[in-house]
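Pasting a structure below so you can have a look.
Moving on to subunit A:
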Amino acid sequence: MSLVTATIKRDLIIAARNPGEWLNPLMFFLMVLALFPLAVDPDPKFLSKIAAGVVWVAALLATLLSLDALFKADVEDGTLEQWLASGESLYAMALGKVFVHWCISGLPLTLVAPLLALMMNLPDDAYAALFFSLLLGTPILSLLGAVGAALTAGVRSGGLLLSLVILPLYIPILIFGASAVYHAGIGMEYAGQLGFLASFLCISMTLTPFAVAGALKLNLSR
Partner candidate 1 sequence: MFFDSFAEFIAMGKHGFYVWLCYGITALVIIANILAPIRQRKKLFEQQARLQRREKKNASEA
Partner candidate 2 sequence: MTRSAPVDESKWFTTHCDLSAHDVSCERDDRILFENLSFTVKKGDLIQLAGPNGAGKTTLLRLMAGLNQDFDGEVRWYDENIQSCFQDYARQRLYIGHLSAIKKVLTPLENLRWFVSSWPEVSEDALWQALEEVTLAGYEDIPCQQLSAGQQRRVALARLLVTPTPLWILDEPFTALDKAGVAWLEALLALHVNRGGSVLITSHHALSDIPALRQIELGVQK
């Protein structure tokens, strides 16, 4: 077993023993969703109109919340040093870490989102679009987020900096993800938006690991 697969396995075990790691984003997701009817308007018609956007914004923020810890522990306890010492490609390692991150943040969000969307009175036709847009979109959030997390891993109180660095990069995904759900809800075609998300996923899967690998090396020079 190579170090990459061993690391994936190890991180999944750690997540299983630290349920907070994947439960916190979910709780956050639920809480943000609950805020909108309370703060704006609980009228079902109004909720169903904003549901697509709100669910997507909440999912994005929940992912952001979980990103800060992505590389921090590995930098601080010397794990990163061992990755580099092993001679295995940091590119593969970055992909592995992102995969684990998606498994414990994006995947649960995708699975739970349709349930919570019920509370937001999402139109019936939009559930498939919600599920597929999140399925394609959340891995991109993890990939782009990993760049920011790697860049700020060595910075004390890097959480706010991470949001500043990452949020502008998230805009296209938010726009297309939310619009796919919205258009499905009013009975329009949404394959185009999903197509955009899919192609963006391919691009970011090939390119971001380079940036993550480069950024991780910066944390070694300390």
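To be clear about the criterion, a contact is a pair of C-beta atoms (placed from the backbone, for glycine too) under 8 Å apart; a residue touches a chain by one contact, two chains touch by 3 or more; residues count from 1.
Behind the choice of candidates: all candidates are chains of the complex that A comes from, given by their letters.
Because the structure is predicted, anything quoted here is derived from the model rather than measured.
Enquirer: Which candidate, 1 or 2, sits against subunit A in this complex?
Expert: 2
Enquirer: Can you list the residues on subunit A that touch candidate 2 in the complex?
Expert: Residues 1-3, 5-7, 10, 13-14, 17-18, 73, 76-79, 81-82, 84-88, 220-221 of subunit A touch candidate 2 in their complex.
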